[in-house]
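Encoded as structure tokens, the structure appears first; notes follow it.
All protein chains but one are shown in place.
Our next item is chain A:
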């Protein structure tokens, strides 16, 4: 007989993604002012830290993590995303972080295998 599995553990939302993203942002750029020379390395480190914490969870998920870092200059930015996936098991989480000199937006998408 086919076993009935309750998918609780496979739901993306239960992976507490926001705290991982947040801690990655804080450790990479928390307390820093915007610096053009460093921003490349900051985006890389935020994304890599978030990804490595997500993979440590060991869930059967594929992840996509996007990071936008923008200097605060009065300019506007709009972001939208549209996804074609399985609503019951896939999800996303967006964290918007700002300090006095810059904005940082991290979006993490998780797709069940």
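Basically, contacts are C-beta pairs under 8 Å (C-beta built on N, C-alpha and C of every residue); 3 or more make two chains touch, one makes a residue touch a chain; residues count from 1.
The rule is simple: contacts and distances are computed from a predicted model.
Which of "Golgin subfamily A member 7/ERF4 domain-containing protein", "Histidine-containing phosphotransfer protein", "Transmembrane channel-like protein" or "Tctex1 domain-containing protein 1-A" is the UniProt protein name of the chain not shown?
So, among "Golgin subfamily A member 7/ERF4 domain-containing protein", "Histidine-containing phosphotransfer protein", "Transmembrane channel-like protein" or "Tctex1 domain-containing protein 1-A", the name matching the hidden chain's UniProt entry is "Tctex1 domain-containing protein 1-A".
Need a quick check: the contact residues on chain A for the chain that isn't drawn.
Looking at chain A, the ones touching the missing chain are residues 2, 4-8, 10-11, 13-14, 16, 18, 22, 25-26, 30-31, 34, 36, 39-40, 42-44, 47-48, 51, 54-55, 62-88, 90-100, 107, 109, 111, 113.
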